[in-house]
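Removed: one protein chain of the complex. Kept in place: all other protein chains.
A, B and C are the chain letters, set down in written order, and residue numbers restart from 1 in every chain.
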Amino acid sequence: MHEHIDSVKTYALVLLALLACTVLTTLVAFVDLGNFSVVAALAIAVTKMLLVALFFMHVRYSTVLTRLVILGGLLWLAILLLLILTDFFTRGWVGFPGT
Amino acid sequence: MTTAVLQEREHYLNAGYGLKSWLLTKDHKRIAVLYFITISIFFAIGGFFASMIRLELATPAGDLVSSETYNKLFTMHGVIMVFFFLIPSVPATMGNFFLPIMIGARDLAFPKINLLSWYLLIIGGGFAIFAMVAGGVDTGWTFYTPYSTTYSNTYVIATALGIFVAGFSSILTGLNFIVTVHRMRAPGMTWFRMPLFVWANYATGVIQVLGTPVIAVTLVLVFCERVFHIGIFDPALGGDPVLFQHLFWFYSHPAVYIMVLPAMGVISELVSTFSRKPVFGYPFVAFSSMAIAVIGFLVWGHHLFVSGQSLYAGLVFSFLSYFVAIPSAVKVFNWTATLYKGSISYATPMLYAFGFIGLFTIGGLTGLFVAALGMDVHVTDTYFVIAHFHYVMVGGTVMAYLGGVHYWWPKMTGRMYPEGWAKLSALFIFVGFNLTFFPQFILGYLGMPRRYHVYPPEFQVLHLASSLGATVLALGYVLPAIYLGWSLRYGPIASANPWGASGLEWQTPSPPPKHNFDQIPVVTHEAYDYTTVPQEVLEVG
Amino acid sequence: MASEAHAAHEETLALREQFDTAEQQKDASTLAMWIFLITEIMFFGGMFAAYTIYRSTYPTVFAVASASLNVVVGAINTCVLLLSSFTMVMAVRASQLGQRNAIIIFLILTLLFGGVFLGVKAYEWNEKYVEHHMPGQAAFHLEGTPLQGPAKIFFSLYFAMTGLHALHMVVGVGILSVLIWQTRKGKFSPEYFTPVDIAGLYWHFVDIVWIFLFPLLYLIDRHLPK
Partner (left out) sequence: MQIPLFPEQASTISTEVDHLLYFLVAVSVFFTVLIFAAIFYFAIKYRRRSETEIPEHVHTGLTLEIVWTVIPFGLTMIMFAWGAAIFFKESRPPDDAMQIYVVGKQWMWKLQHMEGPREINELHIPVGRPVKLTMTSEDVIHSFFVPAFRTKHDVVPGRYATTWFTATKPGKYHLFCAEYCGTNHSGMIGWIYAMEPHDYQQWLSGTPKGTMAEAGAQLFQDLACANCHKEDGSGRCPSLKGLYGQTVLLTGGSTVTADEAYIRESILNPAAKVVSGYEPLMPTFQGQVTEENVVQLIEYVKSLASPPAAQQTNQKR
């Protein structure tokens, strides 16, 4: 899979994009977006993650198996978070006696 | 074959002598033997604690040991048996020994990492044993906060550290298996030609890799909280002890499948070999292993039905829990169907397989009780749950483990075990096991809570029955230790394929040579094709 | 290769005896590293789960506690780490091309940036210590105020997450040092540079963890008046 050798320019551009994202996320945090602050912060972080994974970690050229492994890992993280949240976000739903 | 011939041929056991040749070995077969010795010792320690517990519970009063000691006994029984026996049991011994041979590889993908896993288990076990010797630990193997973080003044940290380190041993074993199965299969060994034992260990590897890190980090947080009093789970600071339970069971429920899946793999091998038929519904059994590995991660909340988890989360987890019951049922039906029109031998390993199918069926079906929300409210944290998981873990995993040990004993040691004694001990184990644990179902429904040192006198008769059963069970476990040891020196010399089995592991000599195969085999047919076994081999069996 | 006898090849770094081909060995190592990285995802995942629960339970306290972190230093440190990822990937590229001196230079640069990151982290922790922001420290800065409990949880998570991240960095620095030494000894060639390659994967992963830690710890509701 290492017949693919990216150019220095590609890597440099990715680095610049990453640095720009860092500045962006910092600035956005000072803007009042309400609940969208978290969404914006995470969206930028996910973008940065994709840049690092696809270019620096060569996921662009990787085998199907490697991609499956990565997706599996992220899926399991989602399972952990989502199923714990089913508990914490629905705790108040039972209803209030007397109303 | 005479002894002289056996000694002439080089095999993995005589490829080197001396401690160094064992402690620095990279041979998966030798590492398997190291594991085998290690976990046998842990099993003996855990078994000792179990006998003390049963002895104490013979009377309702707390007259044999103090409450402090009793609490330490059941905690250490759980910790040792779960983390240092059941989790490594089948994969680390038989998996290590046979997985590479079964797929026609010279070794696992990473022999050094394999050895490292064993050392990690030893280090982890060292911490656990230190905790025991220094004064014990009394939190229960579940380490529920805030008791474990704030209130217990026993050796929680050393024990948690032991489990943490042993966890990495488990992760590395799983990682090694996954990579080996993906990258080391012999030519022609396609996925659907792999023995089901390999499938089961592969599925187990997936759970080990994805689940174990979560308990590791949870223990790190417990460690921090206990040492620095920082309050991640401390309700006094706004923390939530139920969060600990979520993180704990995210691993510890799938861990149940780490313990039982490889055992199911062993049963597939045994049922096939001793009825000389391919496992009925091979792809369904293979996929059911994978299904259990995946769905097993979605059900942990059924341990939290009465913990204060939200009603809706309870519904979701109860619903999902029933999905994991199905692949287990599919396996049981397929094993039973494999017997149909087979050529069934009553060799000891097959007796264990029969025992496994029967007891696992009971263990699995009682799992349906505890997954039903309204029922679980009554039976959770009672002896019903104890009986349920011992039916799965002892009636299931330990039965399969012993069955596997007898099955592969000739391959691993080059000697046959004494069949008569083996059958007798299998009988003791089956009878003793049921006598020990069946009364506990009734006790549990009556309301006998678990982890009780002193109990109301009306429960005594059932407890006494259970303790008597434990005596028979203990005898059943001591016997193999004696006759297997005896057979190492005096047992009849084993042929390469004493059972007329079809797997690749039976096509190398017993014991196998250092590199498993003189020639890497080329696989041309499905697993469990008994027409390929030569007639003269069948006659020997 | 299929029916090759086991003794067919001598064991070398580039081809160990259990493998048949160098390609097979490289694939196995890469796959193993990726699987290891998903265990790392789950390892940090446990803490991210705790973070999610507590941040949603105590949003205001988390915002107040987060505001005490130095956002400029945090952002600069993030850039330093991204730079180190860049130099790391350049080192991998140099190994692909077989430029030994370039490998060494880029690895040293990576090591250097990693060191700077750790140094800044140590400075920040020291600041937290001096200001009594450490939970478990005597005279915690919010002691006695109603914010105390959840703020302690925030700082516990802060120290646990950044601490474990830093621990991974330290391990990474160790790996880089070994690689530099091995490169100097001429162990790597365009045909065999798997250790550099998978060390790169590890280093980038640690970078990705920080990419999430930075906004989640430093940038909570910065717009709120303090």
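By our rule, a contact is a pair of C-beta atoms (placed from the backbone, for glycine too) under 8 Å apart; a residue touches a chain by one contact, two chains touch by 3 or more.
Since the model is a prediction, treat every value here as computed from it, not as a measurement.
The residue touching the chain not shown here, chosen from B:228, B:322 or B:477, is B:322.
Within the whole complex, the absent chain has one touching residue among B:188, B:308, B:420 or B:492, and that is B:308. If you put the hidden chain back, the residue from B:58, B:116, B:290 or B:373 that touches it is B:373.
The missing chain, though absent from the display, is touched by one residue of C:45, C:135 or C:150; that residue is C:150. Although one chain is not displayed, subunit C still touches it through residues 58-61, 145-147, 149-150.
On the side of subunit B, touch with the chain left out of the figure occurs at residues 62, 67-68, 71, 138-140, 142, 144, 146-147, 150-152, 235-236, 238-242, 275-278, 280-284, 305-308, 311, 314-315, 318-319, 322, 325-326, 329-330, 332-334, 336-337, 339-346, 354, 357-358, 361-362, 365-366, 368-369, 371-378, 380-382, 442, 445-447, 449-458, 460-462, 500, 530-531, 533, 535, 538-539, 541.
Definition applied: only the chains that are shown with their structure count from here on.
Annotation: A-C is the more contact-rich of the chain pairs A-C and A-B, by number of C-beta pairs in contact.
With centres taken as mean Cα positions, subunit B sits 37 Å from subunit A.
Centres computed as Cα averages put subunit A at a distance of 16 Å from subunit C. Across the assembly, subunit A contributes residues 65, 72-73, 76, 80, 84, 88-89 that each touch 2 or more other chains. The set of subunit C residues that touch two or more partner chains comprises 27, 31, 35, 38, 41-42, 45-46, 49, 53, 57.
Taken in their complex, subunit B has these residues touching subunit C: 105-111, 171, 175-176, 178-179, 182-184, 186-187, 209-214, 216-218, 220-221, 224-225, 228-232, 236-240, 243, 246-247, 250, 515, 517-520, 522. Those residues of subunit C lying in contact with subunit B across their complex are 2-7, 16-20, 24, 27-28, 31-32, 35-36, 38-47, 49-50, 53-54, 57-58, 135-136, 148-150, 152-153, 155-157, 160, 164. Residues of subunit B touching subunit A in their complex: 182, 210, 214, 242-243, 246-247, 250, 297-298, 300-301, 304, 309-313, 316-317.
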